[in-house]
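Note that this complex is displayed minus one protein chain, with the remaining chains in position.
Chains: A, B and C, in written order; residue numbering restarts at 1 for each.
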Amino acid sequence: MVPTNYYLILSAVLFGLGIVAFVFKRNIITIFMAIELMLNAVNLAFVAFSQSWQKPDGEVFVLFVIVVAAAEAAVGLGIIILTARNRRSLNVERVDLLKL
Amino acid sequence: MSASLVIFFLLAALAVMAAISLIAQRHPIHSALSLIVVMVALAGLYLLMGAEFVAAVQIIVYGGAIMVLFIFVIMLLNAEAEERTNFSKLATYAGIPLALAIAGFIAAAIARSSGSLPAAEPSGALTSTKTLSMLLFSDFVYPFELTSFLILVAILGAIVLAQREN
Amino acid sequence: MQPLLDHLWIIPLLPLLGSAVSGLFGKTWPNKIVNGVALGSTGLSFAFALEAVREFFVGGQQPFRKEFFDWIIAGNFRAGFDLQLDQLTVVMLLVVTGVGFLIHIYSTGYMAHEGGYYRFFSYLNLFMFFMLILVLAANFVLLFVGWEGVGLCSYLLIGFYFLRKSASDAGKKAFIVNRIGDFGFMLGMFLLFRTFHTLDFSVVFKQVAELQPEAMGQFGTLTVAALLLFVGATGKSAQIPLYVWLPDAMEGPTPVSALIHAATMVTAGVYVVARSHILYTHAPTAMYVVAIVGCATAFFAATIGLVQSDIKKVLAYSTVSQLGYMFLGCGVGAFSAGIFHLMTHAFFKALLFLSAGSVIHAMGGEQDMWHMGGLSKKIKVTFWCMLFGTIAIAGFPPFAAFFSKDAILFSAYNYDYNGKVLYGVGLFAAIMTSFYMFRLVWLTFFGEQRCDEHHVHVHESPKNMTVPLMILAVLSLVGGWVAAPALWGGKDYFAEFLSPVFGAAETAGEGSASLEHALSLVAVVAAAAGLLVAWRMYSAKVKRGPSTGFHKILYNKYYVDELYQAVVVGPLTWLSRNVLWKIVDVGVIDAAVNGIATGTTAVGDTVRHTQSGNTRSYAVWVLVGALVVIAIIFWPILHPALFGVVR
Partner (left out) sequence: MSDFLTKYAFLIVPILKVVILVFIVLTVDAYLTWLERKVIAHIQARWGPHRVGPHGLLQPLADGVKFIFKEDPLPANVDKVAYFLAPFIALMLALTSLAVIPFGPQKFTIFGYETHVGIADVNISLLVLFAITALGVYGVALAGWASNNKYSLLGGLRSSAQMISYELTLTLSVVGVLLLAGDFSLRGIVEHQSAGKGVLSWYVFPQIIGFLCFYIAAIAETNRVPFDLPEAESELVAGFHTEYASMKFAMFFIAEYTSMITVSCLATILFFGGWLSPFPDSWTFTHYLPSALLIPFGLWVVFDGIRYENLFGRIMLPGVGSALAVIGFALIVFPTLNAIIQGPFWFLAKVFTFLFVYIWMRGTLPRFRYDQLMSFGWKFLLPVSIANVVLTSVVILWRMH
């Protein structure tokens, strides 16, 4: 059988890659994808734990996470569309009104 | 080296590769495709662990709805390859090391703490959809209803955001 | 069945409601409505008090005590809203509500033309509330609430004409002087709590009663506690050395002087001493001090009263000296006599003050006796009332003070520790009392009129002022008769009534009836002597002579105020200005505040630059935060890992 902490380490690695993408990418949509990647990594950890402890709660939680991700995608992409319309660019570094 | 271990390593390698390509690709569509691959690989891992329902939902919702939404938006905005600007000195120099540091932290913590966990094996009774739905509608019923409300809010928000004011 | 006793809280609550209503909404109301509220609440609480007393008597005079709700609970300390009703309380309750009600009626006439009418009655009702709390309280803490409350109301009412600087100064003086006394009182309470771990009267006094009385000249816990409480009493009841505020308090409206500074509030000190009589009987030293202070005050104030020209000042000093008598009574162990004198004094001193107020009202605000004279024809009612009061205070039989003052002096005479001296001084003070009172009468009502008709139009006061006067006059006549039988061998019904409270504490009383007759005869003679001297000096045409020598000293009240100014106030002011203000406030507090402000600005200026507006930089900041949090969470797992220590 596969030891649980293999899964956990894999999820940690994916999470880290998600963070890297989060800071490294400039395209706002891709950054959003990075967030989704992190969520997936977390889901993997959840499932691994729930299977390891033989408790289904973790999987229920994964379902919730997926729902939240869906809602987030809907709103986030709406925001992205708006930003792209107004700023004529998807590069986050060109969206820098957030200063004094 | 049992078969499941082999499958695990194949899928894990696939997932990591795809994640790396998500970072490496310049075009958002390619990033999205690699992300889809990651998700499929994760679904495979769920199956390997015996969480069939979650695997299916993972593909149906993530692969079938969310990522399609992403691609749809990318097409809609006709996004082209990203320009690798470096206006943020901080992100350029400190970003990647910090990210790796965090990942290392977590990985190290897991490696040191979770060695004694029982292996994540598939067990029929556990992940039968019946069990999940029972749990979902008994213990987690209020969170469940809340999520429905959340989705409603998200729909409204998306509509309000996306409509052109006229 | 005690329908009202079980809801004793109603009695104090009514004046509070009246005060709140007239204070909050009365500003725009016509005087009639304010009268309705004020008189209604006071009268109702008087009626309820009567009912409560009736139930008390029906219930066989069982001391009543009830805990209505918990007010403070901290550890093993409990201070509840507990009210009690025993014989002593009955006396105080009736005096406070009854006299208070009369004075309220009087005020409706006296204040009719003043501004801030609703304010006045709001304060007055508030005072009634706190006074009732004070007399009904069943533990020291609640009593202290009333204590401070009446102090506050006294301050507010003395400074009622706050546009007049002298008035507001007098208010502040009263307040501050009382602070000193209250400080002593609080220390006393702390000491009692530290000793007995509770402040309930019943518990404390029961424990005290079980203790061994301390010897004379011994300063044990009980003595110190008793003395500290007495410090508070001196402050509230204007005894040496804290009496100085009372004469100035005459700046307030006359009804206030009558109610607060003659009848009720100033007697609170006496009440406290009598209430904790067990404590005092177990601390003879403290009792001796009380007796001496009381006696000295009685004499001292009387001497000052001899030469004052302001009618109210005379009465003020007479109040001080009468309070001295009460303390003398308590000090020599004749608590019932002290309380008895408290009651009678409440009647006749209220009567005197109100009559004086009526005179002032008639003279259109004139208070200097040298500008009066010959008023007896003009304002008959006031004259007769004033005369009744004077005779009463002077101690002629069968008026009230004859019995009460007589009882006190008698007890003093029988006091073990050179009681004869106390008796002598008290007697001399009695002579002076009757002197300055008759002096007041002659200067005010006889002789030729020293004011010109053109400015002042002398007129009798309206009914709502004269009626209370008459009632009080009657009271000050008959008020003492409950003790009358003692003269011909009967028994003193008042002492009888109070005996359940004081009981064993009553050390006075021994000594033959013949001696008692002799002493009362002496007292009457003394009063008559004072009357004669006053008649010799002031019945003829008199004009104000130059004040010289001893007279000057007396007229300036022994320069006590100046002394305090030099010794206490001056140094304090210097300290406050040069240390507290210039160093502490400016140097420390303001500096700290401004320093924080400037520091914040400086930090903001530097940190501001991190806000580049670039989203990716913000993302990295998020990462930093996350890293810190994760590090903190995982530290216990990780630190071996980080330092390469392998399991």
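The rule is simple: a contact is a pair of C-beta atoms (placed from the backbone, for glycine too) under 8 Å apart; a residue touches a chain by one contact, two chains touch by 3 or more.
What you are looking at is a predicted structure, and each value in this text was computed from that prediction instead of being measured.
Student: Indicate each shown chain that the hidden chain touches within the full complex.
Tutor: Within the full complex, the chain not displayed touches B.
Student: Looking at the whole complex, which of B:Ala13, B:Met75 or B:Val160 touches the chain that is not displayed?
Tutor: B:Met75
Student: Identify the residue among B:Leu5, B:Ile20 or B:Ile59 that touches the chain left out of the display.
Tutor: B:Ile59
Student: Which positions on chain B touch the chain that was left off?
Tutor: 27, 29-30, 33, 36, 40, 43, 52-53, 55-56, 59-60, 63-65, 68-69, 71-72, 75-76, 129
Following the convention adopted for this analysis, only the chains that are shown with their structure count from here on.
Student: Drawing the touching chains as a network, do you get a line, a ring, a star, a complete graph or other?
Tutor: Graph shape here is complete: every pair of chains touches.
Student: When contacts are scored as defined above, which chain pair ends up with more C-beta pairs, A-C or A-B?
Tutor: When the contacts at A-C and A-B are counted, A-B has more.
Student: Calculate how many whole Å lie between the centre of chain B and the centre of chain C, each centre taken as the average of the chain's C-alpha atoms.
Tutor: Taking the mean C-alpha position of each chain, the two centres sit 80 Å apart.
Student: Approximately how many whole Å separate the CA-defined centres of chain A and chain B?
Tutor: Distance between chain centres, rounded to whole Å: 6 Å.
Student: Show the residues in chain B shared as contacts by 2 or more other chains, in ascending order.
Tutor: Residue numbers touching two or more other chains: 87-88, 91, 95, 98-99, 102, 106.
Student: If you look at chain A, which of its residues touch at least two other chains?
Tutor: 19, 22-23, 26, 93, 96
Student: Tell me, which parts of chain B touch chain A in their complex?
Tutor: 2, 4-5, 8, 12, 15-16, 19-20, 22-23, 28, 31-32, 35, 38-39, 42, 45-46, 48-51, 53-54, 57-58, 61-62, 65-66, 69-70, 73-74, 76-77, 79, 82-85, 87-88, 91, 95-96, 98-100, 102-104, 106-107, 110-111, 114-115, 117-123, 126-127, 131-132, 135-136, 139-140, 143, 147, 150-151, 153-155, 157-162
Student: What residues on chain B touch chain C, complex-wise?
Tutor: Interface residues on chain B, with respect to chain C: 87-88, 90-91, 94-95, 98-99, 101-102, 105-106, 108-109, 112-113.
Student: Taking the complex as given, what residues does chain A use to touch chain C?
Tutor: On the chain A side, the touching residues are 19, 22-23, 26, 31, 92-93, 95-100.
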